[in-house]
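Here the structure is laid out as structure tokens; the discussion comes afterwards.
For this view, one protein chain was removed and the others were kept in their places.
Take a look at chain A:
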Amino acid sequence: MTQSVSGRNPRPDTLADVLERVLDKGVVIAGDIVVNILDIELLSLKLRLFVASAQTAQEMGMDWWTRDEFFTSQGSGGSKKNGEVEGGRAPAELEAENNQLRERIERLEQAISDRELPERSEGSNRSGKAQQEEER
């Protein structure tokens, strides 16, 4: 049944790839037959936290914890464990903030450029914006 597919092989599976497939998936057997040993769901969630670097995990979209206060509060000190989290702040948080700011700037710039403001030559961008505020 092994199907060798011609052409290039897909990239080799990483630990993160495997975990994405294995954790919380597969047939569950209900009933008394199964021995309940550990809260695998909970542990597997926690494992995601440690999977490879925060970078890899983020690539996998497994970055839910970056929005979790419990984890992010530890990160603010720039702890060794999360060494790859830039600046110690949750990347997703920064990303979201960046996006918000970027969109705000874009909206502002759009508003300004729509009005053209040709005669108000040069000056600094600051004053342009300020004057526009006054006009409202």
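Odds and ends about this structure:
In this text, contacts are C-beta pairs under 8 Å (C-beta built on N, C-alpha and C of every residue); 3 or more make two chains touch, one makes a residue touch a chain; residues count from 1.
The working rule: contacts and distances are computed from a predicted model.
Among the names given as "4Fe-4S ferredoxin-type domain-containing protein", "ABC transporter permease subunit", "Multicomponent Na+:H+ antiporter subunit C" or "Gas vesicle synthesis protein GvpL/GvpF", UniProt records the absent chain under the name "Gas vesicle synthesis protein GvpL/GvpF". Where chain A meets the omitted chain, the residues involved are 1-3, 5-7, 10-11, 13, 15, 17-35, 37-38, 40, 43-44, 46-47, 49-52, 58-64, 66-67, 92, 95-96, 99, 106, 109-110, 112-113, 116-118, 120-123, 125, 128.
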